[in-house]
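All protein chains but one are shown in place.
First chain written, first letter: the chains are A, B and C, and each begins at residue 1.
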Amino acid sequence: MTVLAIENLNVVFATEGGDLHALRDVSFKVPEQRIVGIVGESGCGKSTLINAILGLLAENGRIASGSISFEGEDLAHLDDKAIQDLRGPRLSTVFQDPMGALNPVISVGRQMRNIQYRSDLARAEKDARSIDMLRQVRIPDAAQALKRYPHEFSGGMKQRIAIAMALMMEPALLIADEPTTALDATLEVTTIELLKDLQAEIGCSVLFISHHLGVIAELCDDVVVMYAGEVVERGSTRQVFGNPSHPYTARLLDCDPARQSERTRQLPTIPGELPDLRRRPEGCIFAARCDRRMDVCAAIPPDIEVVPGHVARCFLAESQ
Amino acid sequence: MTAILEVKYLEVTFRVGPMMRRQDLLGVAGVSFDVNPGETFALVGESGSGKTTLARAVNGLQPISAGSVTFQGQRVDTLSVREMKPLRRDMAMMFQDPVGSLSPRMKVGDLVTEAFRIHRVEADLQSETERLLSLVGLTMDFAERFPHQLSGGQARRVGVARAIALNPKLVIADEPTAGLDVSVQGEVLNLLGELRERLGLAMLIITHNLHVVHHVADRMAVMYLGRFVETGPTEEVFSAPAHPYTAALLSANPEPDPDKAQDRITLPSEVPSLLARPEGCEFHTRCPWAKDKCRKVVPDATAINGRRVACHYPLDEGARPPPKKEPS
Amino acid sequence: MYAAASDPKRARLAAVQRLLREPLGVFGVTLVVLMLFGAIFADWLSIYEPNKISPRDRFQGPSWDHLLGTDQLGRDLFSRVLHGGRIALSVALFSTLASLVIGIVLGLIAGYGPRWLDNLMLLFFDSIKSFPTVMLALALVTLFGPSLTAVVIVVVLVNVPGYARIIRTQTLALKESEFVTAALSMGASTPRILRVHVMPNVVGPLLILASMDIPVVIAIEAGMSFLGLGVRPPTPSWGAILNDGFTAIRDTPWIVLAGGLPIIITTLGFTFLGETLRDVFDPRLKGRG
Partner (left out) sequence: MLSYSIKRLGLAVVIVSVAMLMLFSMIYLIPGDPAAVALGPRATEAMREALRVKMGLDQPIWVQFWNFFINAWQGDLGNEVLSDRPVATVVLEQLPYTIALILGGISWSVALGIPLGCWAAVKRGSWADRLVGVLSVAVIAVPSFVVAIYALLVFAVTLQWLPAIGAGEPGDLGDQLVHLLLPSLAVGLGWVGYIARMVRASMLEVLEAQHIRTARAFGLPDRMITYRYALTIAILPTVTLLGVGIGQMLSSAVFAEIVFARPGVGKLVYDAILTRNYPLVTGTVLVTTVIFVLLNLVADLIVGALDPRVRSRF
């Protein structure tokens, strides 16, 4: 069963300098009970993708074509009210910044109760559920925590509270947008382990966005590599990290200093800049920075299936 | 060889809290280290560890409450702003935010030559701009740009050019890779390494990113709550961390390889407040190996295999993985 | 991220073009230019001496001879309105400029100086602001007697605490910013930091806010003159004309119209212009003040 299937999604923003083609022909699937990671550097379109799924694109943005099918419904063509009904109970989100994610003037308990506004439970029962969730994310003294305000918690705790809120309605899909980036390394690992445990317990799928390759490798079953608004490679984490078939993936993995176990004075880099998405190059999106560029790269490369489930958008990728 | 920078028992105190309940907070709690000419020394720690405060204290931007800072044989912590000024030609500092550390209404050309103007150095600024930009791999077109028109990597290069403008002996770099994508981090680190070789710079790098340290630093110190928990040659610290906190930090940086077994050391609870420092070993509240002695007795820094480690029970190879414990 | 390289001159030009594309901006510019034109060329445009008393012509309604009618002394209101514009605009410009200079200096001192001085200055700013504007004006007039100087002093006293506070807050923020710390670590002196790194970043937004205060200043001048505490008769001022008309409002309403309409036109013009300027140049300031 597939929870989320995105097919040929194109998103365009109207800007002063012309149309900005933020996402081009993005396709991937999130199967049931799997954790899918999206990797990419700044400007790769991760945030736009999440906003498109949640129906929260900025006013000047629109889905030009393609479909986002979530549990059989196409989110790209659903009206606002219908998407709003899905958000929360079926589709939930944790955002990057733990400091700003919670309303500063409403107590944690009341915010958690508000999230359960669709349920008929009595107030005390809702609070009991909230306390239960806070215990699950290891907030000490959970009953007391309900009365407190967000600024009274540390950054790591706020992020765990946000996770508790997101998972409270037991959604089918949790979108986690760089949930650990703002945290210190030692906090990051505990948060990731927590997320993993909760996912197994609730049995939801997770779409995990991060620029941190190590975290993706550790947490995710599948991985989607994005560059400048395109999916350049996708497959199981083992396939993609073990046999990177798009030059960008390969170079990105090389760049991670964690991969160089030997000390080196000359670290690998990817020279060049992101293309201007208002004037998207005709052919392969990575061609300008690619050291294996060929003449054919002036055309858009096809999605080549290296092995079943492992796809790369590059002429060099070979089916095995 | 005499050290270019010598820091002894340095302490920095902050006064915090509202007027009635003012408290003293020890941001840096007595650290000592030195940096030799041409050497790269790294300070590693997570947020709140005091590493940035320490760097600012070394640079004279932060008054110190005890200890001493000696630069090129001269005590600098006792100097006035005016007396300190000539020394600043030899000690440059780079700040965390690549774009934010550049004055927003100045052009790149004026930014890279600002040191010449401040120190009234006679020079052909036009050709100096050209020299400095080419040193950091930027073309002259950039001289006319404003900071907000630069990418993170480009802004960082401008920051490097500013720092090396007057050929300093020591460069202090606070999180040189902060805010940069992985594919650009390498560029900046390579550039720093190259300049170091070419100009014989000594460097003090402050970072939370252990992998960065691994590739650029000769020696390193790990900070926790304003103290050094472990100091030593980078290679050795990486191959066999002796302090549990160092070990935890190392294991907290997963490698991008799903097949690698991760012997993860998970630290329970969070970093204690600097206003409520734990008794005994200050790391015991999070240490998976903590014993009774750790809760009561403050460990001294002891020399182990050319390193200094502040731990009662330093790890050797056999001590891992940590004892399983219920998460608290 | 996608910022195209563009030099500030072209950006400024583009901003002016955008200003002229905003209908309200154009409306504001037109009104302001109209009033400025009238004030500058008041001598040419007016047929009559603004202060010439002509008892035979008193209380005449608007006509081709007297476009806006005449007042109780038979003075031509159109001429008086034009000359009143001179007073209003020159008071507004001069006192705004004076408040800006004083405000910037005090703000920089408070923001960059020692803590105790900052606290002391803040206390004074707050105390001055704790007088309701008109009450402060009234108290000052008892001190200086009714005059234009009193008006200017009132405006400066009313504006300076606000301007100084804005400059102070921004200076404090900039003082902690990395680029100022970076300049400090390079050994830059305090004057250099203030001149090169702080001033250019704080003055721009303040100029826009000050341009939006011009209508307020015009209102203060007119209001004080209306109460007979501003310009001394027979000097023409919009507020004074309003006062003349107010005493005779039941029988000769055109006098208050002649006095009030230019106030409305000018304040509207400057406000629309200022609002549009702010939106075009500095959208972050939207909705402040």
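The rule is short, and it goes like this: a contact is a pair of C-beta atoms (placed from the backbone, for glycine too) under 8 Å apart; a residue touches a chain by one contact, two chains touch by 3 or more.
Values in this document were obtained by computation on a predicted structure and should not be read as measured data.
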| item | value |
| --- | --- |
| Residue, one of A:H77, A:R123, A:H151 or A:R279, that touches the chain absent here | A:H151 |
| Missing-chain contacts mapped onto subunit A | 54, 56, 59, 84-89, 92-93, 95, 97, 100-107, 114-115, 117, 149, 151-152, 162, 165-166, 175 |
| Those residues of subunit C which, in the complete complex, touch the missing chain | 24, 123-124, 126-128, 130-136, 138-143, 215, 219, 222-223, 226-227, 229, 242, 246, 249-250, 253, 256, 260, 263-264, 267-268, 270-272, 275, 286-288 |
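One rule holds for everything that comes next: only the chains that are shown with their structure count from here on.
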| item | value |
| --- | --- |
| Subunit A-subunit B separation of Cα centroids, rounded to whole Å | 31 |
| Per-residue multi-chain contacts in subunit A, two or more chains | 42 |
| Numbers and ranges of subunit C residues touching at least 2 other chains | 1 |
| Subunit A-touching residues of subunit B, taken from the complex the two chains share | 46-47, 151-152, 181-187, 189-190, 193, 208-212, 214-216, 234-235, 248-249, 251-259, 262, 264, 266-268, 270-271, 286, 327 |
| Touch list for subunit B against partner subunit C, complex | 56, 59-61, 84-86, 88-89, 92-97, 100-106, 114-115, 118-119, 144-146, 148-149, 151, 162 |
| Residue ranges of subunit A in contact with subunit B within the complex | 41-42, 138, 154, 156-157, 184-190, 193, 211, 213-218, 237-238, 241-242, 251-253, 255-260, 263-271, 273 |
